[in-house]
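Here's a slice of the assembly, chains where they normally sit.
As written, the chains take the letters A and B, and residue 1 is the first residue of each chain.
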Amino acid sequence: MRLSAIAQALGLPFSGEDREITGMNTLADARENELSFLSDSKHLKTLQNTRAGAVLVDTNALDAVPPSAAVLECENAALTMAAATALFAPPPTDRDGADPVVGAGSFVDPRAMLEPGVVIGKNVTVMAGAYLGSNVRVGDDTVIFPNVTVYRDCIVGARCRIHGGTTIGADGFGYAHTAQGEHVKIWQNGNVVIEDDVEIGANCSIDRAVFASTFIRRGTKIDNHVHVGHNCDIGEHGIFVAQVGVGGSTKLGRNCVVSGQTAFSDHLDIAPFSTFTARAGVTKSIKEGGKVWSGYPLMEHRVWVKLQAKLAKLVKG
Amino acid sequence: MRLSAIAQALGLPFSGEDREITGMNTLADARENELSFLSDSKHLKTLQNTRAGAVLVDTNALDAVPPSAAVLECENAALTMAAATALFAPPPTDRDGADPVVGAGSFVDPRAMLEPGVVIGKNVTVMAGAYLGSNVRVGDDTVIFPNVTVYRDCIVGARCRIHGGTTIGADGFGYAHTAQGEHVKIWQNGNVVIEDDVEIGANCSIDRAVFASTFIRRGTKIDNHVHVGHNCDIGEHGIFVAQVGVGGSTKLGRNCVVSGQTAFSDHLDIAPFSTFTARAGVTKSIKEGGKVWSGYPLMEHRVWVKLQAKLAKLVKG
């Protein structure tokens, strides 16, 4: 899409050199053919170093735009950014496209539902009632159980098992907010990438990224009713027990063990080999790996045990 | 159904003037053609003022029945009420009825499942594997994603998005209990009404009302794995983050912000513009809006912060 056409669609003036824009991304990740935005002034420094081909910015941030980026000046970059995402949103499904390709030895139940562009590896089983959206790719030896939903453009690796009722690639939860308290959708135009040897239990939801990808890395095992928000990056060989929730953009290192009902805020960075006991509430990043954490607010498990002893004493006193 | 026939079906004596009863409702909401009940003596005053055409009451409450209401006297009104709801329960689906009506510009995937009486607006997308029960109505420009289930008689507004694996209109959780500890189903004969501009994430469940409707009001956005009980009324422009639970009949005002894993007891009334931090536990109504709440038991957020500081000190001491 031409940048001039984007400006016109958003009702913004545009006078610079026109260019082709293929999508949107964050200031840190955007490339020359992508549109980015400054939705929060705390990212001013990132704006100064962005490689984005164009940026949506409020008037007061114009000075921070690097010369490489074309400027779309707006009154409320957060709201305009939301409107811009709609311009790049694909339809829920492509109704035309290549017939699904199914590898040797695979069994796709005729009652499974495949959209155009699906590519399935070898020795895969796709059971009745499973849905694979447009361009979904499934690796060798994977089993997709009944009534699983995989949204368009998502990728499932080899030797995975995705259990009944699980939804992969539904929209992440992102909105901009008007002064009147209404919520304007930020379209979620990324996807989900599930690497090899991942098992995901029943009735989980792994949201698609707003831009780029949500990742579930190789060898991770996920129990039932687990929620993973958009743009998370769940490290290799993790263990996630039932009813865990992970907020958007949170990144966990490899081999984390997360017990039941634990929850993570968004935008955290969790060191590898961290262990969380049941119902931990994690609201800050963890830099040092290999520790055991408990409670909400979070504390080291040994401190939590001590606190509980103090509380037991308090109630007896 | 004639009141005399209801009495007969329930094994109750009936000697008053017969009348047509079209359904059941609470004492406060019942109209002249509805049957109500006193299942808890704390509602005696409401009984005195009911406009119900007939009431199920225990012998000791006979005096409180207003003259406008016919009386069905019983030994255990709570259990009899449960039995009565069965008389008004429609079948899970109507197998006969009008062919679905689909508005201009809509795409209903042939692998979607529509029951008789469905009415779909313009420019709607209903994806493969989605189920719309008898008489479901869907407003213009709405998208129903794959493997969504909408039970009979529910209503989805315009410009909504209902994500994969979500269930709208399953039975609310209501039982009467025998002296032997068995649970007798209270049939859930109401529906769910989702107003315009609502987005509901993946694998949520919004239960149908026992009588009348469960409401999700205009502009509210709901993340994944959220549970909304029967007869809730979720106000306009709310934000519900993942894994929140709302107990039956709880009413939230407009623009409440509810963070992840927060839970509400049943029968609460929450003031508008209330904010709840993650994993709040709300067991009492909130009269004053605009505040921030935390913890379980619930307290103002600033008190919760102070409590955590005290506890941190306690564990160090």
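The criterion applied here is as follows: contacts are C-beta pairs under 8 Å (C-beta built on N, C-alpha and C of every residue); 3 or more make two chains touch, one makes a residue touch a chain.
Remember, it's a predicted structure, so these values are computed and weren't measured experimentally.
Colleague: Copy number for the full complex, please, knowing 2 are shown in place.
Modeller: 3
In the analysis below, only the chains that are shown with their structure count from here on.
Colleague: For the two copies chain A and chain B, what rotation in degrees overlays their C-alpha atoms? Round to the nearest 5.
Modeller: Here the rotation carrying chain A onto chain B measures out at 120 degrees.
Colleague: Looking at the complex, which residues from chain A come into contact with chain B?
Modeller: Per the stated touch rule, the residues are 91-93, 95, 113, 115, 129, 131, 133, 147-149, 151, 165-167, 170-171, 173, 175, 181-183, 185, 203-205, 207, 225, 227, 229, 243, 245, 247, 261, 263, 265, 281, 283, 296-297, 299, 303, 306-307, 310-311, 314.
Colleague: Over in the complex, which chain B residues touch chain A? Could you list them?
Modeller: By the definition above, chain B touches chain A via 107, 109, 111, 125, 127-129, 143, 145-147, 161, 163-165, 199, 201-203, 219, 221, 223-225, 237, 239, 241-243, 254-255, 260-261, 278-279, 308, 311, 314-315.
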